[in-house]
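For this depiction, one protein chain was excluded, whereas all remaining protein chains were kept in their positions.
Then we have chain A:
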Amino acid sequence: MASLRDIQGRINSTKKTRKITSAMQMVSASKMSKAEQNTKAFEPYSKKIQEVMANIANSTSDASHPMLENREIKKSGYLVITADKGLVGAYNSNVLKALYRTIQERHQSKDEYTIIAIGRMGYEFCKKMELPIAKSVVGIADQPDFADIKALASETVQLYTDEEIDELHMFYNHYVSAISQQVTSAQLLPITNLQESGGSNSDYEYEPNEQQILDVLLPQYAESLIYGALLDSKASEHAASMTAMKSATDNAGELIDDLTLTYNRVRQAAITQEITEISGGVAALE
């Protein structure tokens, strides 16, 4: 049986760990609510841009754009958003698993796809599995600005425009609630689901013409989708981290309870033994 000192040492160190994890839980909680606000702030922009896009798509013009057309797929692009660090439960592994499975199902050779990684975990995973990486960004702020991601977003859209990739899929964790995040994969390019989004049917004048509006609007739309996904996955990251830290704190608490019980038992056993020894000694003297 472990000595009293050993057990006391373990209790103390577990208590310290619990302090840290519960502090991290609170930090994540506040980051999460901030991230939620960011997502809300972004909403009017994305709604409006979608509305205008839908209007143009629904209008009876023959304006076309490569970003709206399906072309033969020679190379696919996968944009994967992960966290920069661990301590977030299954957050990273879920999204990477989904990515890996999709790649295994759809592609035979490495020339058929490329990966754009946001976040260190995704980048390192691809490095380790020797998957081709076209672009990557690590060390994104917890509350990212549009400026942080703009370069990557426009370069990614550029890859499509230059026909280096013929489609683009996104993999990220969608924020459902504080305790639930869902791995989501969505096709970003070519843009296909515009008609469904509907919107008000006012007839616009286009200045100078629809074609030029599309040239400006479509890349901006695609970039905004990437930014939206990033905000969404940042919110899930903080939520996942909060949940992970909460369960770590709970586990530490349970461990401390168990250890305290053992500690008391050992202490009692020692006392009992001492008394037995004393009374044994007294009995021997009589």
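The rule is simple: a contact is a pair of C-beta atoms (placed from the backbone, for glycine too) under 8 Å apart; a residue touches a chain by one contact, two chains touch by 3 or more; residues count from 1.
Quick note on the criterion: contacts and distances are computed from a predicted model.
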item	value
Chain not present in the shown complex, as UniProt names it (candidates "NADH-quinone oxidoreductase subunit F", "ABC transporter permease", "Diguanylate cyclase" or "ATP synthase epsilon chain")	"ATP synthase epsilon chain"
Residue, one of A:78, A:125, A:172 or A:227, that touches the chain absent here	A:227
Positions on chain A where the hidden chain makes contact	38, 41-42, 44-46, 48-49, 52, 55-56, 145-147, 150, 202-208, 212-213, 216-217, 220, 223-224, 227
